[in-house]
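This report refers to the structure that appears directly beneath it.
One protein chain omitted, others in place.
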Amino acid sequence: MGHSHRHASRRRWLRFGAAIATLGMVSVAFAGIGGASTDGRRAQQKGGGDLTFGLEAETTNYCLSRAQLAISGIQVVAAIYDTLTVPNSKGEAVPYLAKSLEPNADFTEWTIGLRDGIKFHNGEVLDAAAVKLNLDAFRGADGAPNSGPLFKVVLGFISDVTVVDPLTVKVTTKVPVANFGGYLFSTGRAGIMAPEQINAGEDCSTKMIGTGPFMLDQYLQNEKTVVKKNPDYWQKGYPKADSITFIPVVDGAVRVNQLQGGQLDVLHTSSAQQIDTLNGLGSSTATLLKQKPGVREIRYYVLLTKNAPFDDPGAREAFATALDKNKINQIRNKGLFDVANGNMDVAAPGYLKNAGYPKYSVKKAKALASAYKASSGGDFNVVLGTTTDPENSAEAQLMKSELAKAGISAEIAQFDQATLINEALAGSIDVLLWRNLHGGYTNTSDTDNYPWWSNADTGNFINFSQFNDDATQAALDAGRGESDPAKVKKDYTDFNKAMAAGNYIVPMWYVDWTIASVPSVKVNLPKLPDGAGKPLFVYGRIPVLGLSKS
Amino acid sequence: MPVQPSDPAAGAPRSAGAQIVHDAVDDGLLAESLAMTEAVSAGDEGKRRKGKPLGLGAKLALAWMAFVIAIALLSKFGILTWGDAQESVARCARKGPFADEGGASGYLLGCDSNGRNMAARLALGGWTSMLVATGAIALGFMVGGSLGLVAGYFGGKVDSVLTGMFNVLLSVPSVIMALALVAFLQGSPSEAATSGLPPELILIIAIGVVAIPLVGRITRASALSWSQREFVLAARAQGAKNGRVMVREVLPNVLPAMFSISLLGIAVAIVAEGTLSILGVGVKPPTPSWGNIIALDRGNLFKSPHIVFEASILIFITVLSLNYLGDVIRARFDVREGAL
Partner (left out) sequence: MSSDLIRLVAKRIAQLVVVLLIVSFFTFLLVRLLPGDPTNVIIPFGTDAQRAALRADLGLDKSFLGQYWSYLTGLLRGDFGTQYSSGRPVADLVNQSLPVSLQLMIYAQIFALFFAIPLGIFTAYRNGTRSDNALNTSAFALLALPNFVLALLLSFFVGAQLKWLPTGGYAPGWLDGFFDSSRSPDIGEHIRFMILPAITLSVGQIAVYMRLLRSDMIATLQENFITMAKAKGISNRRILWRHALRPSSLTLLTVAGLNVGTLIGGAVVVEVIYQIPGMGLKIFQAINAREYVELQSYIVVIATLFVLINFFVDFLYSVLDPRIRRARAAV
């Protein structure tokens, strides 16, 4: 390498460096006004606009029949897929993608009629064969591709699915199921996939093809899921938006920051502290939807009854008695949420103001705890299992210090969401900090409760408490075949009381899911087809087909 | 064989920092923290502070460290706790010291989002943070220092093997190494909750292991140069046992360098604990540490910024003081002169 050559190359590099640096400075300078110019550009767009939607978690498996979807996944599913039924504002599961749903006299045969001319995003036709393929995969029929254990338990009551004609499917059940329609929604999890997706083997998990208002454009794990408008959607005039980009932003505070900073157009949150922050932001954000009392999710703690200490009813009562729900709600939620009276929300047929859950008393908890210690001849130690989210961590810490006052010593174990579920199933934690929907209208009480609370010895592994109780099981069985509202009410009231008597869970508060947005986002939901009324905002799931941005 | 520091080929005078970097580069690997350590000390080239009285900066740094250590010890041993670090008071939750809504009165630094006394948590957190950092660096120095000493003293194959080992350890970024070690040492989180090693010890080991190759390399470089000095060669020629020469002749000369670096190391380790806390594997709550106080309430910057600010300021001043003191000690002991 000659000297002059080196000299020249150095000069080149210096020039290159200077160019890069200048570029950097210019971009910094422009960055300041960049936000405004971006907004301007977006405002000029016609149509429903491009939205970004901040989700609380990423979903890695969208093969619906074997997926374990939480709310974030359900929100994406609502964009790409349709379910055969949806709940209307009365809580009835009414036909949606299906045209009709008719039971026989004793609710053991359900006939699903399909709409003519609906196509999946890949051009495949939505016919009886496709629906049968889906239902068989969901229920885990012998030899069905891509079936998974979760729905296999939930839909275990189905004995057969048959194709009657190209637009008719018949489902036969082992026992009478009066509200089978609820299962075809399954809180939005039971989307109908194209045969190409179900038959795609492992690829089923991200090869999302449905009939829904949006089509998958791009899936980048942990980064974004982009869906674009389905121009041939069967509900005319929908969807409103041109595209939606779902971005997983796990940290609730960051999600709010991003909405505030204009990076997100819409977000969902169930954190009272973040809802409080949003309220404090004034007119720069708007609340699109707020979950109203009726079908709110419930925050509760599941006590694992399989092992000591919670195989002992006295220990469970001690634990439940030691927690001051009002204080914890005050500190963690600023008192913005309502303390829960049971595992059902106020609109549920089984709701009771006082189902018999223990009342807070340190003195009594102490006595119960020492009684347990004396009878078991040992300690009273429990492991609290929750996610790595800071707010959950703080809640567990608060529980720990409250429990200590009653002589119960607690340790905190934190996992990511999927691992938490696995750990709960493996039975390695004593208390699971959990959030789920069991509210149930008359028509969905069965769907919302049976899969979660039927006895563990029936093979129900998603009964995280792993209890076996004749009283709860009898009430659930009775409710399942019942269609008379008065009798339904009685069955689930009995169920509620039996749950309280067993102390399998400690209900804490009702969660007000909130969907917030920048002010330019509007939601305009279509009426349900065939005059079935208005759709219901449930489980924090917003029907994204009605979102638009001006 | 690396270039000897005394090699006339090295020619132009170069700072000791550069020299050690130079030396390390010879083996192809060097880590960020090492560079950082060197950079901190490199700034004082040309100043001879030996024997001079301490400057104002050093006095302030010393005073701060004394203050923080005193507070931490008093709090840990329950002599002056500033309040209950675990009790949650609903009326104080999320309120800062200057909250106008009332409720934080009687709480010098306000409360965290669980309504716990910030002053008490910061004091106790100081104990935890410094315990973890000091423990980790002590471990790193004992293991890394010994290995580096052996490598530098014996040279040859021993040196090649040990240096190779350091290089392998250094090729995985330190944060990732620490994360994986914590995951491994904890076992399944539910096991960790009831059995296994104490959580603070897990962190000490994880951060300590990460420090081993860094300390090892620095010690090796220093030991290497001292092992070539006449008095060491003479001792060896006279048939003194290697172990004895190493401990009696080489170690005392290497120690001052290690001591000054150890202060910088503790500073780095305090930050490391904070980093791991943000990633969810730091000191296990509800035991407070400066890191996990920030991690827990980083989502409350909008409504309750005091929580993150108070803990951040403590970390900042403490790290600053440690860096400064390390630097001063280095200059006073004239480590550089000795190393050359």
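Note that the chains take the letters A and B in the order they are written out, and that residue 1 is the start of every chain.
Basically, contacts are C-beta pairs under 8 Å (C-beta built on N, C-alpha and C of every residue); 3 or more make two chains touch, one makes a residue touch a chain.
Model, not experiment: these values are computed from the prediction.
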item	value
Given A:E124, A:D160, A:D311 or A:D416, the one touching the chain that is not displayed	A:D416
Touching the absent chain when the full complex is considered, from B:V168, B:L233 or B:V247	B:V168
Contact with the hidden chain (one of A:L55, A:I118 or A:L150)	A:L150
Absent-chain contact - pick from A:S89, A:N199, A:Q260 or A:S520	A:Q260
Selected from A:D116, A:D165, A:E202 or A:D379 as touching the chain missing from the view	A:E202
Sites on chain B contacted by the missing partner chain, in the whole complex	1, 3, 7, 9-15, 17-18, 21-22, 25-26, 28-32, 35-36, 38-40, 42-43, 45-46, 57, 164, 167-168, 170-176, 179-180, 183-184, 186-188, 191, 267, 271, 274-275, 278-280, 294, 298, 301-302, 308, 312, 315-317, 319-320, 323-324
Residues from chain A at the interface with the omitted partner, ascending	1, 10, 17, 20-21, 24, 27-28, 31-32, 34-35, 60-61, 68, 148-150, 202-203, 205-206, 218, 220-223, 247, 249, 254, 256-258, 260-263, 388, 415-416, 418-419, 421-422, 425-426, 461
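Convention: only the chains that are shown with their structure count from here on.
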item	value
Rounded Å distance, chain A centre to chain B centre (Cα mean)	44
Residue numbers on chain A that touch chain B, as the complex places them	251-254, 256-257, 273-274, 276-277, 280, 327, 330-332, 334, 381, 383, 385, 388, 390-391, 393-394, 397-398, 400-402, 404, 411-415, 423, 428-429
Chain A partner contacts - residues on chain B that touch it in the complex	86-88, 90, 93-94, 113-115, 188-194, 280, 284-286, 295-303
